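Here you go, one structure.
Only one protein chain is missing; all other protein chains are in place.
Chains here go by letter, A and B, matching the order in which they are written, and residues are numbered from 1 within each.
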Amino acid sequence: MLRLFLAGLAILCACLTANAQEGGLQPILQEHQEIIAKSSRKTIKPAIDAIAASGLPQAQVMLETWAAKNMWMRKSDGQFFAGKKAEGRSYELTDFDTGEVVGTFEKSDLKQMKPNSGIRAMIGTALVQFQLMDPSRAKRSAALRSIQRDPDGALLEPLRASINEEPDVDLKAQKQRLERLLTIGYDEDTAARVAAIEDMSDDLGVDVRAALNPLVVTKRQVAAEVPTDANIATILEPGSDALSEADAYDLLVARDLAAPHVSPEGIRAALSANIDGGRVGGVPVAQLNSDASRAQAYAALAEAGVVPALVTQADVEAALGAHVFFETYVEPSPEVTAAAEKALEQIELKVGLNQTLDLTLDAISLASIYFLAAIGLAITFGVMGVINMAHGEFIMMGAYTGYVVQQFIPDHTLSIIVAIPMAFAVTFAMGVAMERLVIRWLYARPLETLLATFGISIALQQLAKNIFGTQARPLTAPSWLDGAWVLNDVVSISYIRIAIFVLAMIFLGLFLYIMKRTRLGLEMRAVTQNPRMAGSMGINPGRVNMLTFGLGSGIAGIAGVAIGLFAKVTSDLGSDYIVQSFMTVVVGGVGNIWGALAGAGMIGFLQKGIEWMNPSNTLAAQTYMIIFIIIFIQFRPRGIIALKGRAAGD
Amino acid sequence: MSTLLEVSGVSVTFDGFRAINNLSFQIGEAELRAVIGPNGAGKTTFMDIVTGKTRPDEGRVIWGEKSVSLLRMSEAKIAQAGIGRKFQKPTVFEDQTVQENLLMALKNKRGWLGVLYYRPSPGDLEKVEELATEIGLKDELTRKSGELSHGQKQWLEIGMLLAQEPRLLLVDEPAAGMTPQEREHTTDLLVQAAKTRAVVVVEHDMEFVRRLSCKVTVLHEGAVLAEGSLDHVTSNQDVIDVYLGR
Partner (left out) sequence: MERSFVAKNPSVLVFLAILSLFTLGVTVLSEGFGIGVISTSFVKTLGKTLCLCLIAVAMDLVWGFTGILSLGHFAFFGLGGYMIGMWLMYERTRLIVVESLSQADIPPTSAEVVDAIGTQIFGVVGSSDFPLIWVFSHSLTLQLVLVVLVPGLLALIFGWLAFRSRVTGVYLSILTQAMTLALALYLFQNDSGLRGNNGLSGLQNLPGVSASQDVVSIWFLWASALALGLGYMLAAWIVSGKFGSVIRGIRDNEARVRFLGYSVEVYKLAVFTLTACIAAIAGALYYPQAGIINPEEMAPIASIYLAVWVAIGGRGRLYGAVIGAAFVSLLSTWFTGGQAPDIPLGFYTIKWVDWWQVLLGVSFVLVTLFAPQGIGGLFDLWTNRRHPQRHGANLGPDDGSLREKEATE
């Protein structure tokens, strides 16, 4: 590694020594001794440039020493050295060129160079060219990041020079990419820039767009006639969609090419400044309560020469007619702007496609959240026909269970693994208790079930508030769920959302398995279809109902843990989901798990779609979604996947 | 005898199951007709179609001398046109008195504004009393109908149907769960009613059908299997095979 570094240095020296000075660094420092000692951001630039341009290998150490405030000036001769604290108040100085210790000096004989943050930033930029060749990969990577953050034409040459020597494949690719971007912005040669633009025109990176966008920035201009030397984007016609007459006139006013309009406030101020014996311009003040009388009074004042005359429509037209309006590119080269426009157009198209993909992923993720929240309901409401308004509170209890478990088990992965069965157990028990104590007595009384479970819901919410307080409690996801799966700069999806999607699919499978393959599922279906018949076949309907309700509640608890991972755990967590959950089940079709899936999918996609059309306003999105659902139910009152005929229990 | 109701070529499918299969049926004015058939023969579905509860997939249902199609009409419109229906389970409004039940059924304006301003006229009250006498509930007028016995509720429901003054009465198993005396009374009511209007009785009980002594239609698998007098259809081999033979 060291050998490689030395070889790299040798090559760097070979190509840069042309302007390197024989005497080493110290003469350069001495040449700029005064401004270095003064250490002012405004004047320091020549010194740093000279040091960087020297191409001397020791310049890197020197600059780093300087930035770290370890450079000292010997007061006796004004020479600069690297200082290291020795015994007492003395410092050991080392020569930059030779690397030899020159001696130990008292602090009083020395002056410490303390570059301020502005200067340190400039030193940082100068250091970049050295860091790009640094043996440490981390330093090279940091240098690249610093260039990305703060691109500069001066860095183009050192960057290009460092590409061939880059041993790391990954960094090399980054360097090449960065080189292209810098070429677009800063290369002297137009053809090279155009070539670079074309190279990057299929890249989705935000940095590419950031490099291209400044090239197509336009400025609105006005002149007597169209100039021939400017890079003109468009010529604007006043009164068209692109430029209204009012805007065009404002532009003229801004350039002092026309007299400004007098605003209503201006008229008012002028009138009140010219009240003369209860009259303005001959009009009594009391009559000045309409625009017409004010205009009359103002005209009288203007005639008297007290105030400037109002700008009339004819004035405006004349002024507009005497000028041409156009937009020019800030970038002077037409070839570059044309290439940039074309590249941006291509990128836009690709970005659009990828955004659609991203939106689809978002919608799927939202749909799986709704599905997760609704699947318990699909059992209690869909299969049993029991409307449970406290379903949201079961979700909340699941989330709080996760929170409590994390208080005892600090390891996040383990705590989530423990929390899921715990949440199931807690809400299962709660669901069974509720079924036995309340719901059992209200079968076939859905409206009363609704109200009774609502009573339970408000009691549970308040209890949670009393126990856990009103502030949100954290339920932290394990660290391996942090971060996101990034496809490119446009499409990314966080691991938590993927996990929730997977969880939703697992539940779907579990539900199907329980309903179709287990004894409980068979009994469940039997009891819901004909409880009396099921009873006479030796099934205990009470027990089956209890277990079914418990199962639905337990699944809600697990959903609560999942939802708690990305939402704030508060006592109203559940009520945020309850209406959507019911909507999901109703829209999808009651009594059918595929219905819940279809409903969740539809609501998820719909909500994301509306949000995409009106991104600033999620409230409006929800409003429109609910209205859509109300209208949707008109056409499919039984949901997307409807049971037909006699089975629908008409 | 002119045709009051004509059902022709009607079919209904529920989830792939053909409940009614190309059924045709006619009934004239002032005719009593019994419809019999094994379970699942489509008797109730047939009534659902006529009263507008179920829409058929194909076929025509034509009503009255003006030959109106019933397929486009709502249940309420069909009822207003003169078709009354009695359900298998007695369905009276149990929270309301016998008088209120009958008043509600009495032929009058059905629009909500008309009903809002409606106050029973002496003539209406008289009619209600007559009906109550006919169905044997004269002394129960102010009682809540929920307190009545099962048979009394059946009669009340028949009384409500008569109060509607329908031209066609569809009656679903009127004799179910009745004592022999109650059955006899029911038979009389139906026969009496059929003198002035068409009555279709769906029934399982052969003895009851025999007592009605009217034309019988046998349904099987959603289609008409046989039609004629009870003796005629009971001697039909097909009918014996599918129904009586078992």
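Criterion: a contact is a pair of C-beta atoms (placed from the backbone, for glycine too) under 8 Å apart; a residue touches a chain by one contact, two chains touch by 3 or more.
Predicted, not measured: the structure shown is a model, and the values here were computed from it.
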item: Shown chains that the omitted chain touches within the full complex; value: A, B
item: Contacting the left-out chain in the complete assembly, out of B:55, B:72 or B:110; value: B:110
item: Residue among B:30, B:62 or B:79 touching the omitted chain; value: B:79
item: Subunit A residues that touch the omitted chain in the full complex; value: 264, 268, 271-272, 275, 280, 285-286, 288-291, 294, 387, 389, 438, 441-442, 444-448, 450-452, 454-463, 465-466, 575, 579, 582-583, 586, 617, 619-620, 622-623, 626-627, 629-631, 633-634, 637
item: Absent chain, residues of subunit B that touch it; value: 51, 53, 74-77, 79-80, 84-85, 87, 91-96, 100, 103-105, 110-112, 115-116, 118-120, 144, 146-147, 160, 164
